[in-house]
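Encoded as structure tokens, the structure appears first; notes follow it.
This part shows subunit A:
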Amino acid sequence: MTANAFIAFQKNEESRAIVEAIVEDNPGAIVVEQPAMVKVDVPGRLVIRRATVEDKIGRSFDLQELQIHLITISGHLDETDDEFSLSWLS
Partner candidate 1 sequence: MDMKVDKKLGLKERYALMTRDLAWETTYQPMDKVFPQVTYEGIKIHDWNAWEDPFRLTMDAYWKYQAEKERKLYAILDAFNQNNGHLSVTDARYINVLKLFLGSTPPLELMAARGFTNVGRHMVGAGPRVACLMQAVDEYRHFQTQVHSISNYNKYYNGMNEFAHQQSRMWYLSDGKSFFDDAITAGPFEFMVAIGFAFEYVLTNILFVPFISGAAYNGDMAAMTVGFSAQSDEARHMTLGLECIKFMLEQDPDNLPIVQRWIDKWTWRGTRKLASVGMMMDYMLPKRIMSFKEAWEMYFEQNGAALFNDLARYGVKVPKCFVQTVAEKEHVTHQSWIGFYMKPDSTPFHTWIPEKDELDWLSEKYPNTFDKYYRPVLEHFDAQEKSGNRFNNKTAPMNCQVCISTIKFNDPDDPMKTLIRSKTYKGEKFHFCSLHCEEIFDAEPEKYIQAYISSHQVLQGNCAPEGVDTTAPDFEPGAHIAAYWRLDKAATGDFNGSEDQANFAAWRRQATSN
Partner candidate 2 sequence: MTVAALAPYEFASRDRLENFHGKQLVYVWWEKHRMFSRPFVVALTPATPFRRLFEDYISTYAWHPDWPHIVWDQVIWQNGDEVFTPDFDASLAQNGIGHKDLIRFSTPGLDGIAGTGY
């Protein structure tokens, strides 16, 4: 069984767009809403693409802006200008 990589954000207008982008780019994403926060699980690898977030949010977006809304992550992280990914190798 592939373990889930996950990410959680504080609930706000920006994270709403980010979560929409994740759902679009990650088939199998499971979104769990909890009070004041939202958690997204994806089996194996979760990716956030800058281009998709920009499309949803309607402005240019620097992936490092995720820092402001992040609550927690699970998985090995890799971040470039265009992609932020979390993955389990096994």
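Regarding candidate selection, all candidates are chains of the complex that A comes from, given by their letters.
Just so it is clear, a contact is a pair of C-beta atoms (placed from the backbone, for glycine too) under 8 Å apart; a residue touches a chain by one contact, two chains touch by 3 or more; residues count from 1.
All of these numbers come straight from a predicted model, not from anything done at the bench.
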Touch-positive candidate for subunit A in this complex, from 1 or 2: 1
In the complex, subunit A residues that touch candidate 1: 3-4, 6, 8, 10, 34-37, 64-65, 67-81, 88-90
